[in-house]
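For this view, one protein chain was removed and the others were kept in their places.
Letters A, B, C and D mark the chains as written, and numbering starts fresh at 1 in each.
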Amino acid sequence: MTDHAALELEHVTLRIGGAHILKDVSLSVPEGEMLGVIGPNGAGKTTLFNIVSGILRPTEGAVRLAGADVTTQPVHRRAAAGLGRTFQTSSLFPALDVLENVRLAAQVREGRAASVFRTPRRTDAATRRALAALEEVGMAQRADAGASGLSHGEKRKVEIAMLIAMEPRVILLDEPMAGVGSADVPALTEVIRGLHRGGRTVLMVEHHMDVVLGLADRVAVMHHGELLAADSPEAVMANPTVQSAYLGSAA
Amino acid sequence: MSGPVADEPILSVRNLYGRIAGQQVVEDVSFDVPATGVTALLGRNGVGKTSTIKSILGLIDRTGEVRLAGERIDRAPTHRIVQRGVAYVPEDREVFGSLTVAENLRLAERDRSPRRELVASLFPDLEARREQRAGTLSGGQQQMVSLARALVNENRLLLVDEPTKGLAPRIVDEVADALAEAARTAPILLVEQNLLVVRRLAERVVVLSSGRVVFTGPAEELLDDHDRVQRFLGVHDEREAA
Amino acid sequence: MTAKSLRLVIGGILLVVALAILPLLAIDVPGVLPGPTYTPGTLQLLAFALLIAALALTYRMMFGLAGLLSFGHALFFAAGAYGLAMTLEAFGPAEWPSALVFTVAIAVTLVLGFVLAATVGALALRVTGISFAMVTLAFAQAGSVLIRRNPGSATGGDEGLALDTAHVPPELVGVVDTRNLYWVALGILVLVYLIVLSVEKSRAGHVAEAIRENELRVRVIGLRPYNVKLLVFIAASVLASVAGMGYLLLQSGAAPRIATADFTLTLLVIVVLGGVGARWGAIVGGIVYTLLDQRLTALAGSDAIAALPDILRVPLSEPLFILGTLFVLVVLFLPGGIAGLPARIATGRKQHPAEPEETVDA
Amino acid sequence: MDTLVLLLITGLGLGALYFLVASGLSLIYGLMGVLNFAHGAFLTIAAFLGWEAGRRISDGTWTGLAISALVGILVGATVAVLTEVLIIRRLYERHIEQALVTVGISLAAVALFEGIWGTDPIYTDRPAWLTQTTEILGARIPNDRFLLIACAALVLGGIVLFLRRTRYGLIIRAGVENRHMVTALGIDVRRSFTLVFAIGGAAAGLGGVLASVYYGYVSAHLGSVLLIFAFIVTVIGGLGSLTGAAIASVLVAVLQQFANFYLGGTGDLVVVVLLAAVLLIRPRGLMGKAA
Partner (left out) sequence: AGGGDADGAETAPVAIGMITSETGPLAAYGEAYVAGFEAGLDYATDGTGEVDGRELEITWEDDQGNPDTAVAKAKDLIGQGTKVLAGTVASGIALSLAEQAEQNEILYISGPAAADAITGVNDYTFRSGRQTYQDVATAGTFIGDPAGKKVVVFAQDTAFGQGNLAGVEAVLGGQGAEVQGVLVAEDATEFTPFAQQLIDAQPDLVFVAWAGASSGAMWTALQQQGVFDAAPVVTGLGDVATYQAYGDASADISFLNHYFGGAAGTDIEEEMITRLEEAGATPDLFSVDGFVAAQMIVQAVREGGDDVDAMIEALEGWTFESVKGEVTVRAEDHALIQPMYQVNLVEGADGWAPELIETIDAETVAPPVAG
């Protein structure tokens, strides 16, 4: 558990039809690192996450979680093995309330999450864990609200609460700040920092550069399906390709 | 296209109420959008910006008075409003995932001579992906399709909901440029979280708070007033919000 | 938890007790029941309604809870009925006592039902949505065709299969014992209800609900939707065959009608009529539908209808016309079904679900 | 050899009939995203009224048949539009409910037809040529099969052209996915949907009249008999794919013919096995687009 990097990608390539979407991406993320992933729209960042989480299978190459090859493992196995993620557009279970959403995630950690012989109770461990997670993102008072009626920012927070409740070792965040109002950005940044501080490995795709720069230990840059660089934030920001292809005048 | 009388607002909203699933999400909102330039609609998450725009378009249950260049449109069905020259760029992109990029654009063409070249020059990335199904585009690419669908026609008014959400910084610039360009021919009502973009584009702002208008006025007046920015938008420093 | 749920439990028990003593009473509900509640005709009808309610309950568990729209649920009901009829006929060593044969036959049928459900479910659940509906339909059609084809004279073809009463306890045979059959039906309904309740309230039930909403999201938190769906599918199907066995005993036979896609559609109609949102909706739907079906037929043949002018007489003398129309009206104007009624009355009549465009043009 | 030819061509004829019914279904299915169980009722009412009109004006002649077909098409379209405007429209984007009301409609309609026209089939007359046969490679092919095949080809071509040449094909596909956004592009989705319903209904109407030619009778259950096969070919063909439905129609019908003849009358069994197999291997159907 210690010798291996938390996540390793080896020569990952993805072709769909004629399109070459990922080109020979190799990357190693050590345990406990916060890796920012940036790149122009359509560079393949979400695709990369989909490959890591198992929604897509690479055409070539391998994915390793804590040293174990998971390239052919289905999504739920990887998740159960400690890989958590959020989606670029919020996805909760709209018919369930906030607490139930998070409790589902908490049950998985406990095991026998889908047992017919166990009935969730207000007082059981999974519920307590879920409430604690909601507390952590500041959503405890909304526990009984229906998930469909939440505002955008609230949904993002609940998603992160689900992650916390799952206690994953590796976390993939796909644009957690997208659509979050300026007012909420600092608070959410703190929540993410908290996720990371627990020693978890975090990969985060984000277009808000100051968030990336403020949080990331290292920044990976993707462009046209290739991994251009994975380096310290300063080095990446200084990279001329990044400047022209990604940042534009905003740099 | 006959331009409206110079000082008559292109859009005037009076006492607008909107409901979703029986819940009041827009309450007594009134404001004007002048016939030129960009008016920004601001407010924290969940105050009802999107709902206000949807109410104007008749996409959700609404009551109140809405006029487009003086004519009442609050009883007209959505497609009629749009046919009168109102384009809409929705918050969540809402591209048709099972259609190709080209089909998405073709569906949006209302004018007899749509401005295909303009769109092609604005978003060369899309040109290369004309036959790709929009559902497989990256988030940012979908946003471009969504914008392109609005810009392909000549419009009297653009309603644009968070166009830069999820876009790479460089594309944010480009979109801002595109909107600035578009604003020269048609006024825009813009919802935007990125205050840098707001500062760059908007002449006037309307600020909502829990479903009501709390501020209307020139953009600088608000943005230069840290106190108000802090109060209305909860932001300490606009840099922080970029 | 507590006061409210305690009240619900007590209410439920009282209701079951009230239903259980019905055969001992002489309650006459003219226009709804054919005769006083102790008469065999009425008990037969009520028992049938209870079994249909139980079946509808199992269907709701799949459709309402897990979002599995199956067009083949009838298959499992038929499997229970035909399975028990066939095992009772096919086997029964002469030296065994009847009661033992009967019990073993039930057990064998249950196992067969389970195997069938597991097989069909395991295959059909590889696909989702309308494809799932059509694969289940395909299996049910195959079953239905087989039953009608009468392979090896095992199913009796379109004439149906009579119950071989040699090994059936005498208490369950004959009109004078309709009362016992009624209690059996009530017992089956209660059993099905309790099992459905415990599945729905369990963790698996919650997961099933989440799967209905967003399957990918469930996988991403580390659960395999397939397993949970299969579990719900098997539970609902096996319970359906239990109801099927009750049906066989009640009717003293099985008819091929119960294996058809039309029968599944009837179930769907019942569940929606009752309201997908609540368990008791399915029960009420099953009972209301059965009684309506029966009573409308009586109405259709009545002199009052015969005296009407053609334009009214023709439609009104077709029970299915009235049922179909009623059903359309319920879907249109009562989206929650019967179970949704109390809430609608409580929140006031003005609560229409928002169909924005409709209001715009109005 | 001649048996083979006979099986093939009659299979093609049956496939044409399936397709005539399925075309409207597939169109509406592509549009609504759900199966229209009332489609059989559209077909039956068109067949009944087409027959009533045809026999009043001239019985058993080509004119009579043409009038029946015309009336059938009109009736099918009208009934479909009424259904759409009065009922389906109120439930847009609630696909399950839409399918459910159509179940209700079909229940009620069949019962009503039985009430009006009775439970017995009513035998119909048709032009003499249609009752004769034409010899092809030693097989005597009933002439009405050629009529069916020709009509099916025309309908297929017509609808495909309509979808290609106009924007309606796009509007419908987009509208199924996100109706609000289509209106927000300035398109009157409702009118498009109604139009497509009318076309689907018209196809059903024509199918109904031709089915009564094929079977030689009209009855309240005419539509229900065909509907299940129409569903099967629609689904095998793939969601909303008309060409898919056409291919599947022929496939299913020919296979059914052969199985009925050579495999001891197992045609319907083989068809459902095919349905399950296709869906398990290719959930989208033969020509369906990814959802």
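Couple of notes before you dig in:
Keep in mind that, in the parts below, a contact is a pair of C-beta atoms (placed from the backbone, for glycine too) under 8 Å apart; a residue touches a chain by one contact, two chains touch by 3 or more.
A quick note: this is a predicted structure, and the numbers were derived from the prediction, not measured.
Taking every chain of the complex into account, the omitted one touches C, D. For the chain left out of this panel, the touching residue among C:P34, C:G67, C:G80 or C:G113 is C:P34.
Only one residue from D:L7, D:L70, D:I96 or D:I136 touches the chain missing from this view: D:L7. Here the missing chain is touched by one residue of C:L123, C:V173, C:L197 or C:L292, and it is C:V173. Mapped onto chain C, contacts with the missing chain fall at residues 34-35, 39-45, 48, 148-150, 156-160, 162-163, 165, 173-176, 178, 251-253, 255, 257, 294, 297, 300-301, 317-319.
Not every partner is drawn; the one left out touches chain D at residues 2-3, 6-7, 10-11, 13-14, 114, 118-121, 123, 131-133, 140-142, 214-217, 219, 221, 225, 256-257, 260-261, 265-268.
Following the convention adopted for this analysis, only the chains that are shown with their structure count from here on.
Taking each chain's centre as the mean of its CA atoms, D is the chain most distant from chain A. A comparison of the B-D and A-C interfaces places the larger number of contacting C-beta pairs at A-C. Chain D has its Cα centroid 49 Å from the Cα centroid of chain A.
With centres defined as mean CA coordinates, chain D is found 31 Å away from chain C.
Across the assembly, chain C contributes residues 357 that each touch 2 or more other chains. Of all residues in chain D, those that touch two or more other chains are 183, 291. Residue ranges on chain A touching chain B, taken from their complex, read 16, 19, 38-47, 88-89, 149, 151-154, 175, 178-186, 207-210, 244-251. By the touch criterion stated above, chain D contacts chain B in their complex at residues 167, 170-171, 173-174, 177-178, 180-189, 289-291. Remark: chain C residues 69, 123, 126-131, 134-135, 137-139, 141-142, 145-146, 261, 265, 268-269, 272, 314-315, 317-328, 331-332, 335, 355, 357-358 touch chain D in the complex.
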